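Note that one protein chain of the assembly has been removed; the remaining protein chains are unaltered in position.
Order of writing sets the chain letters: A and B. Residues in each chain are counted from 1.
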């Protein structure tokens, strides 16, 4: 709710209108987190590889959250670097979500540092192909990822090479298909 | 010739001390656990999949059923996420009502934990004491929103019901009553030698491990990490109230017990200030379009539920239904540490450690 530059106005006659367009006022100044994002991108580029960062942006809707998209082959190395890095120390993985965008998959990691005073969330996204999706596992870096990656494997069918025990966790072992995929058709609709 | 053999023991899925349908397969060497494999998913209802075909308002009753011991905070995290996406301003009175019910819910949830935890480790009567007080909170909720467990009280933009007349006074009267009862609890249990012998030094882990496993709530604070989302990343109107974040450093089951016990007292402190500052009048709903279509984008909001950090990740495509809705369920994340804690412990300590983590299976399985 601290998002001041992004003002949304509501049409008062909302009862009449079915749909309401949210009027977005132009963003004049850059986000206060832009510098943080730039530093993060520089760090990844200089330590990992020039082409490791696919995209970097500020998510204004989510309180100016710095978000970067990492290319999947570099992910494990980047994860280790982010955790060990003296300035960032992103040692707390708070959430992992998998999303099916129909043409590709995306896994989103929300990270936080518990060691530094500057507790800034960072959002990291990895994309995976729709056919044979695979993203390197980061369970060796953050143990939180263990069950979360299993859940994503179970419900979305994304492989996590390097995971110690990649088995179904919510659905039974012999379940067919991955329910959270957008094109999922249950074999037995009665279940 | 005496020969020992490894014993494979299946605990659950139906077992009173697992607090739901949770199964754990333990390998035993005598009485000592050598390996533990939790099996979950018995209560998986596919909330996230169901939500993709429901409007945001329709998803809220489903969140009631996730962490059914703490439905109010679940309601809030979803509403908060949608409100953040839409950049809605919530009326003052609604924010106060939300805060009051969330803190009452925290007390109710901790009371359930306190009662059942002691029941797990062999003390029968604390359970009855705790549920006596919890009943009062539930009666207050019942009067406010018409349900005793699945409240469905909050809506995107505010709350459904205004406080009935005299309700705030009931909350006000409840605070000294509960303080009095807490003293009674302390006399009843906190000094009990048998209880102390069961929990002190059991299920120990350090701050590094807790952070590595992504623990949150009392599980994290019992290791000395002072991290409470109400303080560190304030949401709602928590920044207006004075309260402490209880921290212990030992990281054992006793430390977690003390942290949760102290949290009840802190919640009472917040409630005391909230009923004093409660606005006389005002709206309880913001201006919300009839069909809620948040702008295209992504948001992750997190709040402090009684069990830890509950988060809600929404991917919106400007439709009335969420494109993807993911809940970060604290019980699910906190439970991961269990197999690590159990190795080397005796079978009797399994119940102590599992109860100390404080899980709700509806939330673990999603």
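Operating definition for what follows: contacts are C-beta pairs under 8 Å (C-beta built on N, C-alpha and C of every residue); 3 or more make two chains touch, one makes a residue touch a chain.
Going forward, contacts and distances are computed from a predicted model.
The chain that is not shown carries the UniProt protein name "NADH-quinone oxidoreductase subunit I", picked from "ABC transporter permease", "Cupredoxin-like domain-containing protein", "NADH-quinone oxidoreductase subunit I" or "Tryptophan synthase beta chain".
Taking every chain of the complex into account, the absent chain touches B.
One of B:22, B:62, B:213 or B:254 touches the chain omitted from the figure, and that residue is B:62. Residue B:188 is the one among B:32, B:175 or B:188 that touches the chain not shown. Listed residues B:122, B:146 or B:201: the one in touch with the omitted chain is B:146.
Although one chain is not displayed, chain B still touches it through residues 54, 57-59, 61-62, 65, 125, 132, 135-136, 139-140, 142-147, 150, 152, 160-162, 164-166, 170, 184, 187-196, 285.
Just so it is clear, only the chains that are shown with their structure count from here on.
Averaging Cα coordinates per chain places chain A and chain B 24 Å apart.
Those residues of chain A that touch chain B in the complex are listed here as 1, 3, 6-8, 10-12, 14-15, 17-20, 22, 24, 59, 61-63, 65, 91-95, 97-100, 108, 110, 114, 119, 121, 123, 142-144, 146-148, 151, 155, 168-172, 179-180.
Looking at the complex, you find that chain B touches chain A at residues 40-41, 44, 46, 48-49, 84-88, 211-214, 216, 225, 227, 232-233, 235, 287-291, 293, 295, 297-302, 309, 311, 313, 315, 323-324, 326, 328, 332-333, 335-337, 365-366.
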